[in-house]
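One structure below.
Every protein chain of the complex appears in place save one, which is left out.
Then we have chain A:
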Amino acid sequence: MSNVTQDTAVRTSTVTRIFIYGLLILFAAYYLMPLFVMIVNSLKPLSEITSGNMMALPEVWTLEPWRQAWSKAQIGIEPTGLKPYFLNSILIVVPAVFISTIVGAMNGYVLTKWRFRGDTLVFGALLFSCFIPFQIVLIPMAVVLGKMGIAGSIPGLVLVHVVYGIGFTTLYYRNYYAVFPTELVRAAQIDGAGFFRIFWRIMLPISGPITVVSVIWQFTNIWNDFLFGASFAGQQQPMTVALNNLVQSSTGVKEYNVHFAGAILAALPTLLVYIVAGRYFVRGLMAGSVKG
């Protein structure tokens, strides 16, 4: 892969090239348009949206919709804005990402360096769990969370996200560790290093890149989750559910500008991660689909 250059051998004429650039820019406009619409309209007073043009820049620039969306908008029955829900999402995401990544790293380490009979089967079974439609677990999960007394709570959601995130994190670390020379592990073993020591001293120091990939993937997935949040959060709803409640609420005037500001607030963390670490984000996406 490394000696393949960016260019292809295909030759194209100038006219074709102009056409290609035109098309590519057109598509860039298509992908950017919704983001543009969201940003522009979140900075307008409502009257400019209902009587004006969605694509036009604001005549009067205002941050009021953002303030509304953040701390005043009516969500469900309380006029709290999205702030508490943003906090809920953070309280769910941070421990869930942390735990699932550590577990995934240990699993990947065992599955590649301490292989045993049937390890591929275990891995396959774990991998399959990444793809199941979560509707198949909703009913028993509701029962079990209730029995454990953590239904409608943040620890409950953390548990759910950890359980269904392990498959992905294990996949990442397994494929990453698989190409790491096992001889080094065996040599360390002969020198008397134990299971955990080898992990700390040899595997962990080389795990930087894949940890970034895993953290970003888990962060994006869990932050963007709606189904589990809507099913099991009770009053501790995450951001996605709150945003949906805000937008779908049937009472009062539809405050489009507040909805757009709210949507950007909900998208901001993952968007920021994408801007800062886009390279790793793409790698995570690919590793989740094409073989690692």
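Just so we're on the same page, a residue touches a chain if its C-beta (ideal position, glycine included) is under 8 Å from a C-beta of that chain, and two chains touch if they have at least 3 such contacts; residues count from 1.
Here, contacts and distances are computed from a predicted model.
Pick from "Sugar ABC transporter permease", "Phosphoribosylformylglycinamidine synthase subunit PurQ", "Ferredoxin-NADP reductase" or "Putative thiamine transport system substrate-binding protein" the UniProt protein name of the chain that isn't shown here.
So, among "Sugar ABC transporter permease", "Phosphoribosylformylglycinamidine synthase subunit PurQ", "Ferredoxin-NADP reductase" or "Putative thiamine transport system substrate-binding protein", the name matching the hidden chain's UniProt entry is "Sugar ABC transporter permease".
Among A:L87, A:V163, A:L184 or A:V212, exactly one should touch the missing chain; which is it?
Answering carefully, the residue with contact to the hidden chain is A:V163.
Among A:T62, A:T80, A:S153 or A:N224, exactly one should touch the missing chain; which is it?
A:N224
In the complete complex, which positions of chain A touch the hidden chain?
1, 4-12, 17, 20-21, 23-24, 27-28, 30-35, 37-38, 41, 49-50, 52-56, 103, 106-107, 110-111, 114, 116, 120, 122-129, 131-141, 143-144, 163-164, 166-167, 170, 178, 194-196, 220, 223-227, 230-231, 240, 243-244, 247-248, 256, 259-260, 262-263, 266-267, 270-271, 273-274, 278, 281-282, 285-286, 289-291
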